[in-house]
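Missing here is one protein chain; the remaining ones are kept as they sit in the complex.
Take a look at chain A:
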């Protein structure tokens, strides 16, 4: 399993051709407590940069973007009743969606943990 980070403050944990995607602790702190999370329907095919989910705080809605080309497999169903889980545990229980990667070459353009730490510093 390899962990990648994006400039949009998302993380993805890649295992073979599938990945779990969430927002970073840094992003969760910036957004404040979330009140609503909506993931696009399972089976939706997207290209890198397309919106795959929306997370909403009291104040504003923010898109979650596909880090690479692929397909939405499923959203984290526990967030329907408890969206604040993203705020309290963004890199664990508060994962947002599972995703199938169709163009693994694009992973090379993402950051590792050290590069992301430098990016937000």
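Keep this in mind: contacts are C-beta pairs under 8 Å (C-beta built on N, C-alpha and C of every residue); 3 or more make two chains touch, one makes a residue touch a chain; residues count from 1.
The rule is short, and it goes like this: contacts and distances are computed from a predicted model.
Participant: What is the protein name, per UniProt, of the chain that does not appear here: "aminomethyltransferase", "Glutamyl-tRNA(Gln) amidotransferase subunit A", "TctA family transporter" or "3-isopropylmalate dehydratase large subunit"?
Facilitator: Of the names offered in "aminomethyltransferase", "Glutamyl-tRNA(Gln) amidotransferase subunit A", "TctA family transporter" or "3-isopropylmalate dehydratase large subunit", the absent chain's UniProt record gives "aminomethyltransferase".
Participant: Touching the left-out chain: which of A:8, A:56 or A:93?
Facilitator: In the complete complex, the chain left out is touched by residue A:56.
Participant: Name every residue on chain A in touch with the hidden partner chain.
Facilitator: Its contact residues with the unshown chain are 32-33, 35-36, 38, 54, 56-61, 80, 83.
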